[in-house]
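These notes are about the structure you will find just below.
Of the protein chains in this complex, one is absent; all others appear in place.
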Amino acid sequence: MATPRDPGMDHTSTLEKVLRGVALTAIAVFFMFPIFWILLMSLQTNETILRIPPSIVFEPTLSNYTALISGKLTSAAGTLDIAFMHNLWNSILLSTLSVLLALLLGVPAAYAFARFKFRLGEFIAFTLLSFRFAPPLLVLLPLSLIFQYLGLADTYIGLIWVYQLIALPLILWIVRGYFEDISPDIEHAYRIAGHSWLNTFLRIAVPLARPGIAAAGLLAFIFCWNNFIFALILASADKQPVTVGALAFVTASGIQYGQIAAAIVLSVTPTLLLALYAQRYLVEGLSMGAVKG
Amino acid sequence: MALRLQALSKSYGGKTVIDALSLEATSGDIVTVFGPSGGGKTVLLRLIAGIEVPESGQVLIDGTDMTYATPDARGIGMAFQNYALFPHMSAYDNVASALTPRKLGESEIRSRVNHIVRLLKIDHVMGHKPRELSNGQKQRTALARALVGAPKILLLDDPLRNVDAKLRYEMRLELPVLLRKFGSTVLYVTQDYKEAMAIGNRIAVLIAGRIVQVATPSEIYDRPATVEVARLFGDPGINLFDVTPDTDGRVAIANAQLSIGAEFASAAGVPCVLGIRPDAITVSQTANGATFPVDVVAETPLNDRSVLLLRTADGKEVLAALPASAAGTTPIGAAHAAFASASALMFDRASGLSIARGARP
Partner (left out) sequence: MTATDATSPPASAAQSPARVRLLPYLLSLPALLVCIGILLPFFTAAYYSLLRWRLNLPAMKGFIGFDNYIAFAKDPAFWNTVYISLLYTVLTVVLELLLGLGIALLLRQSTRLNNFISIMLLLPLMTAPALAALMWKLMTNPNFGILSYFVSLLGVHDFKWGSDPHTALFTVVLVDIWVYTPFIMILLLAGLRSLPKQPFEAAALDGVPWSFVFFRITLPMLLPYIITAVLFRLLDSIQQFDIIYAMTQGGPGDSLVVFQVQAYLMFFQNTNVGKSAAMLMVLWLITNILSNFFIKHWLRLRERAHGHA
């Protein structure tokens, strides 16, 4: 949908075109450069990195990645075991299972909110919405104590449960709108045709809301993956996802910078790829439908 | 009794939409539910289907109380006004969906679906999705879905509304034949009075949530129960005059005293509304004791008739309908109009109820 040009300038002057080009280039550089640079760093050996001035032209190497993937880092100081792959696996496990659970719990609930007006639904919607803006530590700090008490500290189950606090509100919010968009008469027609409520939900409502469910799931996955503070407080070394793991990686001694860069690249690539794939849904999900584009 | 509705009531947000409504239909009966928009026709169907639940009253299907039964347990078929086809399924799957809950074999389902879609002449579009179909095809697919299960009760919510005129006239002829073939008890909702008269054995006139009259089409036309019913049936609409008959059965129209017959003696002195249908009014150049003076203002053709716009001395407009063969035979200007007293319909002005001929005072 093209918008008309600013009035008073029927034809863009060359100056305006140049300025606009310069501005756009500057913006593109500012936002893309860090990613590009870290990618570059991940392909450099330590000595290349430490060279001043920094070089763009160099001999790329995959040694950083192989070190991470193999889990072994051989340096002048000896061989060190790197558990980063385990962090990656934790991220995959936690994000995937959390989203699956949130979908399982959230999609039926979203349907209930869309189709029925009941006070419990209003209460749940209000609570989840108001806590979207509340400081996470407020819930996490007592939770860390409660978890110790319940024996859930440092367990995958505990983490997946806590990750519901991230994924579930998102799914409820987005999927509810998609269910509301389905004409109720379509569901009525299926019921009149002789099908039970459950069949109607599974074969009519859910398939018709599938784009919304997919969008919500993808978005929830990205948010779970990017989460830092939940895992920082409630996970110990062997359960940490990449966000926490990368930080620990940096502070551990004897690690080479190239590997840090490679670790960062491996950590952000999944979400960046997913974001590119699902970018159409991101506006809606990020603002939680605050403004319909 | 295939379908019995007993004192059904339904309101939304304090507004009563269905008001103590009762209706009966025998097996195989085709009842048209007709009335102005907002009268509650769709709500009535939804109550029978189980999509809505009444505040009071009962829905009995074959004698069983189904007032609160879920829609899938009622054994009904319904065609919605906006079709409500499943957009993600093919037309075939849409129709077959009414059969899949029953434990029939794949081939049995296919033969039943093929049978009905062939009858409705949509067999060639079964592979398409709903969005690829025309309105007429969508409507017939929705109809097929409602019919394929041979339901005891068939609810049709203005199915011809969004169909183009030519197809609508065709369906108006084909549908009754089709419906009778299936033998279900049918409730057919429409806002078109001609459709109501063409399709139903009986017409239930639903106004403001109440059934005002249930009768055969000719009874509704010839003996409407209220002024509103008289007004709703007929095109052009019935002519209405506010009169008060005297003891001799005469009323004053345009300063002329005309007789409406002695059968309305009970209405003497009562403020009434006199209704004369346009086709019961004759226009001539000669005056006699049964005419009143009018001015012929204009003449326009309407379908197979010619309608004259007449105006009386006191400014009232009257419509007269002549057969098309008589078109153009009436000169513009002063003339005299008359009507046979036998065609007069009388209604109490306060209540709107019809006053029967020969009623006792």
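Think of it as A and B in the order they're written, each chain with its own count starting at 1.
Throughout what follows, a residue touches a chain if its C-beta (ideal position, glycine included) is under 8 Å from a C-beta of that chain, and two chains touch if they have at least 3 such contacts.
Note that the coordinates shown come from a computational prediction; the quantities given were computed from them, not determined experimentally.
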In the complete assembly, which of A:15, A:57 or A:134 touches the absent chain?
-> A:134
Which residue among A:82, A:99, A:165 or A:193 touches the omitted chain?
-> A:165
Tell me, which residues in subunit A touch the chain that this view leaves out?
-> 1-10, 20, 23-24, 27-28, 30-32, 34-35, 37-38, 41, 49-54, 105-106, 108-109, 111-118, 120-121, 123-124, 127-131, 133-143, 145-146, 161, 164-165, 168, 172, 180, 184, 187-188, 191, 196-198, 200, 222, 225-229, 232, 242-244, 246-247, 250, 257, 260-261, 264, 267-268, 271-272, 274-276, 279, 282-283, 286-287, 290-293
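Just so we're on the same page, only the chains that are shown with their structure count from here on.
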Would you mind pulling out the distance in Å between where the CA atoms of subunit A average out and where those of subunit B do?
-> 59
Using the touch rule from the top, collect the residues of subunit B that touch subunit A in their complex.
-> 49-51, 70-72, 74, 76-78, 80, 82, 84-88, 97-98, 100-102, 142, 145, 149
Would you mind writing out the residues of subunit A in touch with subunit B in their complex?
-> 183, 185-186, 188-197, 199, 204, 207-208
